[in-house]
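Please read the structure below before turning to the comments.
Excluded from the complex is one protein chain; the other protein chains are retained at their positions.
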């Protein structure tokens, strides 16, 4: 076999191991009270992918009236975490071990769009990538890029909210 | 000179280049509306060091009722940013280029304490380190550690609030 | 405009600002003596993209006879750096500010393939992403993923090797 320029790699498809993956992710998001505080919306979740939107509000800004870097982090860390959680087996919880975020453009616009996607799903560790876009006058601008390490906490299911 | 075990390095003292460094940092923090939203307090600022506290509130939590990782990031990114900003010359602004955060323990407790410190202050780039502790039953637990890159935006002073 | 699930973002094409971009990158690579030491090959360079290969050698390994993580870093940091350098204006040099590397699989195989690509090319800062694959029995395995920050050193051209 001869290896030359322009190597192409075909990633494997993402298979959920928990048939309840969608309810599990949506239920967990609904229990994150900080998402209600800032007004974030879980717009889409698929196996190994999650998209969260955040409409602009003046009380989410830093000194220049842009989205604060910590708020950008809050939505993209969650998008990456839920992308990974969607692939984890039933009866397990997700832990964020660490992440690294590059800010590419000011968080200026009417809306943040955060997309998390799984890069590698191992038995214990799950690596994700996150992208954040701002929408300004209907145009999308690449605002931040993230690389994140998650850990599967086997045998530690998330506490559910029980009503009644 | 002979180099053996246990190398010791003496860092240089941090000298502010703007006589108004303290007012500048405190004024900028006061203009970050997200700090008011979450209830963060600028407890201490020195040349090259900044400490921000955040009392627990249920609306700052993730699904297990701990401080959300994004909120941990919000306070420590700001502590690191202001540690760097305190050393920048007059008439310049601070930009967070990127950071990396390791979460060491759950964000569980009555209070977060975020401390940012400058590691290297160059003409354009400033590197900081941040530590976050939670206080639980009066005991301090190391919760997160951060490494951050800032950029000095020369000739772009922060907009001041003018009260006339 | 309505923002719903599955946001798509169209990145801008990469335009070199130095007509000599290819000679510049190839000349610089040839002057990196460590590339000769380890046997790395610059296989492909395009505006905003660079691919470096490294055949296996026993003296590049860690304790389990896999490629050492530092060697994986050496090739991917260079691939990212040259991806960025290819877009920089004439008369400037490239500086690696920082990078973060996740190791996804053991560096086990006959060859490492490192690909660097520019994510965002700003006036001073250039952000890249790098992927490393190992080739084992003719199959490609995703081995590492990197996120990197470069700085353009304006007015500081790389020193050329002058013969005679």
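Before moving on, here are some points about what is shown:
We call the chains A, B and C, going by the order they appear; numbering starts again at 1 in every chain.
Quick note on the criterion: a contact is a pair of C-beta atoms (placed from the backbone, for glycine too) under 8 Å apart; a residue touches a chain by one contact, two chains touch by 3 or more.
Note that the coordinates shown come from a computational prediction; the quantities given were computed from them, not determined experimentally.
Within the set C:101, C:119 or C:132, the residue that contacts the chain not displayed is C:101. Check A:24, A:53, A:68 or A:100 against the missing chain and you find that the one touching it is A:100. Contact residues of chain A toward the unshown chain are 97-98, 100, 124-125, 149, 151.
Considering the complete assembly, chain B touches the hidden chain via residues 1, 3-7, 9, 11, 43-44, 51, 53, 100, 102, 104-105, 111, 113, 115, 119-120, 127, 129, 131, 133, 135, 138, 140, 142, 145, 147, 149.
Against the chain not shown here, chain C presents residues 28, 31-34, 36-38, 58-64, 68-71, 73-75, 77-78, 81, 95-103, 158-159.
FYI, only the chains that are shown with their structure count from here on.
Farthest chain from chain C (centres taken as the mean of C-alpha atoms): B. Centroids built from CA atoms put chain C at 26 Å from chain A.
Taking each chain's centre as the mean of its C-alpha atoms, chain A lies 24 Å from chain B.
Residue positions of chain C touching 2 or more other chains, listed in rising order: 100, 149.
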